[in-house]
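For chain A:
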Amino acid sequence: MERKLALKATASALVLGLAASAATAAEVEVLHWWTAGGEAAALNVLKEDLESKGVTWKDMPVAGGSGVEAMTVLRARVTSGNPPTAVQMLGFDIKDWAAEGFLGDLSDVAAAEDWDSVVPPALQEFSKWDGKWIAAPVNVHSTNWMWINKDALDAAGGKAPETWEELIAVLDAMKANGITPLAHGGQAWQDGTVFDSVVLGLGDDFYKSAIIDQDPEALGGEQMVEAFKRMEVLRGYFDENFSGRDWNLASAMVINGEAGMQAMGDWAKGEFVKANQVPGEDFVCIRFPGTQGSVLFNSDQFAMFDVAEEQVEAQKMMASAVMNPDFQVAFNLVKGSVPARTDIADTEFDACGKKGMADLAEAAANGTLQGSMAHGHGASSNIKSAIFDVVTAHLNGEYGAEEAAEELAAAVEAAK
Partner candidate 1 sequence: MSIPSQDNAINAGSLTRILIYTLLIFFVIYYLLPLWVMVSNSLKTLDEIRGGDMLAPPKDITFEPWRQAWSQTQIGVEATGLKPYFFNSIIMVVPAVFLSTFLGALNGYVMTKWEFPGVNLIFGLMLLACFIPFQIVLIPMARILGMLGLAGTLGGLIMVHTVYGLGFTTLFFRNYYAAFPTELVRAAQIDGASFFQVFWRILIPSSGPIIVVTIIWQFTNVWNDFLFGASFSSYDSTPITVALNNLVNSSTGVKEYNVHFAGAILTALPTLIVYIVSGRYFVRGLMAGAVKG
Partner candidate 2 sequence: MASLTIDQLTKSFGAVEVLKGIDLDIEDGGFLVLVGPSGCGKSTLLNCIAGLEKTTSGEIRIGDRNVEGLHPSKRDIAMVFQSYALYPNMTVRGNISFGMEIRGVDKAEQEKAIQEVADILQIGNLLDRKPSQLSGGQRQRVAMGRALVRHPQVFLFDEPLSNLDAKLRVDMRTEIKRLHRRMGTTIVYVTHDQIEALTLATKIAVLEAGYLQQAGSPDEIYNDPSNMFVADFMGSPSMNLIDGLLLERDGGLEIEIEGYGDTKISLPAPDTAEMRGFVGKPIVFGIRPEAMTDPDGADRTSPQIETRDCFIEVSQPAGSDTFALTPLGGKECIARLRADARIELGAFAPISFNMTKAVFFDPSTTNRIR
């Protein structure tokens, strides 16, 4: 504890020192992993908005493993007493940093702009700590989507599956048609994304008790065995070369008809759109069969660090700009996600986007909006990694279903 105080003391001393040298310019330093292509360009909207208000944007992009590298860099920055102003973060990471006492307080901006009533409570869970706003949510991604090649679907009967059984029927039909039914990339987080959906398909309550509450009985129980069995079934529809494949290559397989469908979050839409595909005509987006009405989300937020007095003003301006409806629309149109605010009109969004926003609002209202484990909103990262270990090992044939369920319960217990 003493050490942490000392750390913070050096931190603030340093920030003060830095600020003193550049006191005139209001500036924000932003650490994020939207490093390339469209999403980085979308972030530029925010940058330009802030610069028009006289705030300099210092960009610190660090790509790799959905924020893994960025979090490492963040540790180094915080340890050196030189934290960035704002950091792109996912779910439990925000809570962890808040618990360590490194985050700032946005409550007055939030109160002024009434964030409490426009951001779904499930998101607020991660944007607030101890009743104070600590982060500004940018978007909501939903992870329990299925992306289907329209032609392949038509050849397999034409009806989008809505239940597990229907899904299997379609997959079998696709297999009979000589294509890879399910495109998948064997990376831990992709395995986890599918696993999330499969678990959710066995019931919202089961997802909650197993993943969110980490109830050992649910983790090691019958239903979990069933979930692992379903994973094995799905595994049978992958092609041989799935392991290590990047998700966008899997999407490409669906786009060019090599594969029938892919279970992936809403960001996959960007790949389809980029390949000049039209939702509803060339491809179909549905909820993962059996999870209709439920939404697994992950939300990118800008967590605001506790910085020196001089920087706070700029920091708050940035938070406000992030929550600006125009930015939320502009950014999410590019990103494929939906705005974190639920009070935004869906006119500019396409079919999948509209569906996403409607689903989000509905799920938020029904209480079926839950955090995605695979994307850091279901469990803290040590537990997430423990689950990944088991899911990936099982998917690669290290364990049978029963054994995997036992392992899962044990691994989560060990990681707690």
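These made the cut because all candidates are chains of the complex that A comes from, given by their letters.
Following the convention adopted for this analysis, a residue touches a chain if its C-beta (ideal position, glycine included) is under 8 Å from a C-beta of that chain, and two chains touch if they have at least 3 such contacts; residues count from 1.
Values in this document were obtained by computation on a predicted structure and should not be read as measured data.
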Direct contact with chain A in this complex, candidates 1 or 2: 1
Contact set on chain A toward candidate 1 in their complex: 7, 10-11, 14, 17, 29, 32-41, 43-44, 46-47, 57-67, 69, 72-73, 75-77, 79-82, 246, 248-249, 252, 256, 267, 270-271, 274, 335
